[in-house]
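Complex shown without one protein chain; remaining protein chains in place.
Chains here go by letter, A, B and C, matching the order in which they are written, and residues are numbered from 1 within each.
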Amino acid sequence: MTTPLRNRKMSLEDFLEERKQVLSGWKTGSDPDLDLDRAVAYLRTVPDSKNFAKKLAAAKADGRTLVQPRAGVPVLEEHIKLLRHLQASGADFVPTTIDSYTRQNRYVEAENGIKESAEQHRAMLNGFPAVNHGVAGCRAVLEAIDVPVQARHGTPDARLLAEIIHAAGWTSNEGGGISYNIPYAKSVSLETTIRNWQYVDRLVGYYEDHGISINREPFGPLTGTLVPPSISNTVAICEALLAAEQGVKNITVGYGMGGNVIQDVAAIRTLLKQTEQYLHKYGYRDIVVTTVFHQWMGGFPADEAEATGLIAMSSTVAALSKATKMITKSPHESIGIPTAEANGLGVKASKFVCTLLKDQVFPDCSALNKEMAQIEREVDCLMTAVLVVGEGDLAVGVVRAFEQGLLDVPFAPSKFNAGKILPARDNDGCIRILEFGNLGFSEEIKQFHRGKIAERAAYEKRPISFQLTIDDVNAVSRGQLIGRGKEKR
Amino acid sequence: MTTPLRNRKMSLEDFLEERKQVLSGWKTGSDPDLDLDRAVAYLRTVPDSKNFAKKLAAAKADGRTLVQPRAGVPVLEEHIKLLRHLQASGADFVPTTIDSYTRQNRYVEAENGIKESAEQHRAMLNGFPAVNHGVAGCRAVLEAIDVPVQARHGTPDARLLAEIIHAAGWTSNEGGGISYNIPYAKSVSLETTIRNWQYVDRLVGYYEDHGISINREPFGPLTGTLVPPSISNTVAICEALLAAEQGVKNITVGYGMGGNVIQDVAAIRTLLKQTEQYLHKYGYRDIVVTTVFHQWMGGFPADEAEATGLIAMSSTVAALSKATKMITKSPHESIGIPTAEANGLGVKASKFVCTLLKDQVFPDCSALNKEMAQIEREVDCLMTAVLVVGEGDLAVGVVRAFEQGLLDVPFAPSKFNAGKILPARDNDGCIRILEFGNLGFSEEIKQFHRGKIAERAAYEKRPISFQLTIDDVNAVSRGQLIGRGKEKR
Amino acid sequence: MKSIVIGVIGADVHAVGNKIIEYTLTNAGYNVVNIGVLSTQEDFIHAAIETNAPIILVSSLYGHGEIDCRGMRAKCIESGIGDVLLYVGGNIVVGKQDFQEVRERFVKMGFNRVYPPGTPIDEALSDIRRDLGE
Partner (left out) sequence: MKSIVIGVIGADVHAVGNKIIEYTLTNAGYNVVNIGVLSTQEDFIHAAIETNAPIILVSSLYGHGEIDCRGMRAKCIESGIGDVLLYVGGNIVVGKQDFQEVRERFVKMGFNRVYPPGTPIDEALSDIRRDLGE
C-alpha cells in the first residue's frame, strides 16, 4: 500500500482492487458466491428476524437488553448443534467465535485442527475456522438457525473473514483496528490493522450502499482487565468514527463490566451519549448507535455456583444500565471453553435477569452524574489528545497517540502499546489509575485519580504500589472486588 | 388465661407459672437442662462466634450483608450433615427449619415422621422436629458447627420450641405473634398468638436479664406474595415493639424482595429507619436493630439456571440495600425441599455476590427518596390506625386492626385476616394496591396507588381487575416481573 | 353447573395457588367448593358429598402430601363416594424426586390424576373437562 494512512473513505476502485488480493488469501476466497452482486442478492433473502442491525435497533427502541453468548467449535455439524442449543436456551443473537489460528491467518494449521477434531471427536481448536469452512459452510450455519449471527474473534487482519461471513448472510462482525490489535497481537502495527479494518468497514459500507444493513461492533473490553472506562470508551468512539467514515451505519459500542455498579452504569450511559455526540460532531448523522455490556471479562471464580452468581450479578447491572445487548459468560469460564450445556446455563440465567428487569432503569442520581461527568471529561481529554497529535486526522492520531502513550491499555500484549499505565481500584471499587505513563490526561484529572487511590491505600494502611494492581487482578476470582491488603481483608 | 391482652411486660411470676404448663406439652419438656439456671450456664459457654446477636451487630457495624439458607431434615445425623455442608458452602448463619407438624404442635405425628424417615432413608417430614429431638438433640446440632444457629418455622404456639432451642444454645428464633399466624394458620386467633409470642419474647428477655444476648427475628415476608412493603414493614415494627416490651434487645426486622429494585432498597432502608424511630418513640433505647432481606419469596422458575439467576439478582439488590442478612433460596425452590448440594449452590452464588459488593451502596437519589417517603407515610398511617383502634395499646390495636381490615395481608390463609386487599404491580414493577378493602390508608395514599395502577392498566390497554393480580402472581416463575396483558407481552 | 371441591390437605397453609385455582375454575364455569387450607381428608369428602361433586382437587405444597393423602380413596369408598375423581397437584412430595415414581405412588393410592410441581391449573382444565365427559 502506498497512500499514507488517513481517515478517509476508500474509493470503490481502491476497495475492489484490494479485494482481489484479499480473496486470494485462501482457497475458499475463490467461491463464486463471493461475487458482490450474488452476495447482495443472498443478503436480500435474509429475513429481518435474522438481521443483526435491525434487531438491535428494535431492542434499543424498546429499552430492552438482549443476550448473546460466545461460542464456536471447529466441526461444522457440531457448531450448528451448539448454536441451536444456545438459541433454545434463549440467546437473542448467536455468535461464532473464531479459532486462534484463523485469527492469525494461519489457515493451514486451522485445516489440520478441523481434521484432528473430527478424528479425535473432541475440539482441538478454540473456535470455528470460518475462512476454512467458506461461504457455503457459513451459510449452512445461518440457515440452521432463526436469529442473527455474528463473527467474534480478535483478528488483526479480518478482511477475508469479513468477506466470507457477510457473503454468507452473517449481519454482524465484531472488531476494529485498535480493539482487535492491542489486546490480540504483539507485533502488528496499528497502521496495518487500522487499514485492514478500514477495508472491513468499507465492505460493510458497500453493502449499506446496496440497501443491506449490517452491524459492526468494536470490541469494547480490550484486555478485559482493569481497563478504566474512559480508555475503553475513547477507543470505542475512535473505532465508531473510523467505521462511520467507511460507510457503516449501525454500530454497537461495547464496554466490559468493571465491578462498581455506578461506574458501570455511568460507563454505558456515557458510551452511548458520547459516541452519538462525536458522530454528530463529525457529520455522521444517520447512524444507529447501540451498546453492548460484557459480563465480567477478567479472571472468573472456579466454582460454578459462584461463576453463575457473577453472571447474574453482571446481568443485573447490564439490564439496569439499559445496554442494548449483553455478552454472557458461562459457569465454566475460569476452566475452559464451555460445553454447550454450561454455555446454555449462562444464557438462561442472564436472560432471566434481563427479562425480569426490562421495565426498570438505574435511577438518575448525583453519584451517577458525577461519575458520568468524570468519564466524559476524561474521554474528551483523550479524544482531544488524539486529534491534536493526528493534526486533525483521526487515523493518524490513533497511531501516534498509542506510539506516544497518550492512549495506553493496561496489560496489553502489543508492543505498539506503551504499557506504562497501572490501574487500580479506589475504595468504592471504581477502576482508577495509579501510574499514568504518558496518558493524555490533564493534571486535574490525574489529581482526581491520585486522590481516589490515596484514599484507598490509606484505608488499607499500605503504600501505593503495583501490589494494589496485582491484588485487584486476582481479587474477583477469589470472591472480592477490591484486592484489599492484609489489614482490611 | 384470665388477664386481658395488653402490650405489657409479663411479670416474672406469671412467666414462670405459665412456663410449667408449657414444659409439660411434650415429654422432652421435662429435660433437666431446661432448668433456667442450667440453661443460662450453658448459654454462657457458647462462644461469641456462635452468638447470633453479636455476629449480626458486628455485621451491621461493618456494613456487610451476611447469608443464611433455609434447611432442615427430620433425622438428627442427617440434619447435622446438612448444616455442615451449608457452613462449608459459606453460610454465615445456619438455620434449622422446623417441620410442619411441629409447627402445629402435632408432636405425635412428628415422631412418626422421624421414624418413617429413618426407616425409608428419605425425608418424610419437611423439616427438623426440634421439640421431639429435645435439648440434647439441639445441642448436638449446635456443637457440630461453628456458626450461630437459628430456628425458623411458622409456629403459632412456639413456646415449647423456644424453650428447647434456647436452652440448647441456639441464639436466634424467627417469628412473631402476627407474622407466624396470619400467613401460617387458619383459625388461631391473633390474641392467642400474640400472647404466645409475648411468652417467647419474655423468655428471651429473661435471658437478656441474665446477660445472654439472643436475637429475635419477626418473619418479614408474610405470605411472600405481592405484599406491599408498607404492610410488611408495619407488621415488623409492631412485632419489634411487642418484643422490646418483653425485654428483647436484639431484633432483626425482615422484608421479602418485591422485584422493583428501588422499591426494595427503599423498603429495607425505611424498615431500619422506622423500626428504630418507633422503638425510640416508645422508649426502647438500647436495642440493636438489624435487617434481613429475603430473596424472592414467591413462586420460583422451575429451570435451575433461571432460579440461580434470580438468586444472584436478589443478592445484588440485598447487598446494595445494605441489609444485614439475606435469606437464600436454592435452584430447586420451585420443585421441593432442596438437596444439601442444591442448597449449598444457592449459598455460594449468594455469598459471592454479597462479598463482591460489600463496599458498595445503592446511591441516594430522588427516585429512592420518593419511594422511601411514600413507604414511611404509609407505615405512619397504618401505625396510627393500629394505635387508635387499640386505644393506645399496641397488642389490642393489632388484634382490632386485623379484625377490621385496617391491617390486611394479601393471600393469607387466616380467617382473622380480612383478605380484602388486592395488590398488583405498577408500570415500573413496584407493588401497589388495587383494591383496599378497609386498609387504614388515607385517601391521599389511596389516590397515589390508584394512579399508579391506572397508569399500568392504560399502558397494557386493559381494565383494572383481579386479573392483574393473578398475572403478577404467576409472572416471576414465567420469567417476567410484571404480568403484562396480551397487548404488551 | 358441576361442583368441584378444592382445598389444601394436611397441616399445609399454602394459600396462593388455592385462590388462583378457585378463580380459574369459577371462570371456567364450575361451582367451586373451596374448603381452603389445613383441610383433612374428611373435610374434602364431606364437601363432596354435600355438594354432590364428581371430582376433588387436592393440593399439597408443603411436602407432607404423601403422608396426608394415604387412605383417602378407602375413606371415599367407606363414605359411599368410591367413584369420585381424585386429582392431586402442587409439590406433593419432599424434594426433587423422579416424577414417574411419584406418580405411580399416588396412582397406587387411588388418585386418578397426579400433577408435577408448577403445573398451572389451566393445564389441568382439559383433563377435568375430559374426565367429566364434557
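Criterion: a contact is a pair of C-beta atoms (placed from the backbone, for glycine too) under 8 Å apart; a residue touches a chain by one contact, two chains touch by 3 or more.
All values reported here derive from a predicted model rather than from experimental measurement.
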| item | value |
| --- | --- |
| For the chain not depicted, the shown chains it touches | A |
| Touch with the omitted chain, as defined above, among A:184, A:255 or A:441 | A:184 |
| Touching the absent chain when the full complex is considered, from A:65, A:225 or A:275 | A:225 |
| Option touching the unshown chain, where A:6, A:81 or A:106 are the choices | A:106 |
| Among A:335, A:373 or A:458, the residue in touch with the chain that has been omitted | A:335 |
| Among A:76, A:94, A:125 or A:305, residue touching the chain not depicted | A:125 |
| Where the unshown chain meets chain A, residue by residue | 100-101, 103-104, 106, 109, 113, 116, 122-126, 154, 183-187, 223, 225, 298-299, 302, 332, 334-339, 342, 411-413, 466, 470, 473-474, 477 |
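Please note the rule applied: only the chains that are shown with their structure count from here on.
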| item | value |
| --- | --- |
| Where chain A and chain B are represented by their mean Cα positions, the distance between them in whole Å | 45 |
| Cα-centroid distance, chain A relative to chain C, in whole angstrom | 54 |
| Centroid spacing, where centroids are CA-atom means, of chain B and chain C in whole angstrom | 30 |
| Contacts with two or more other chains, residues of chain C listed in rising order | none |
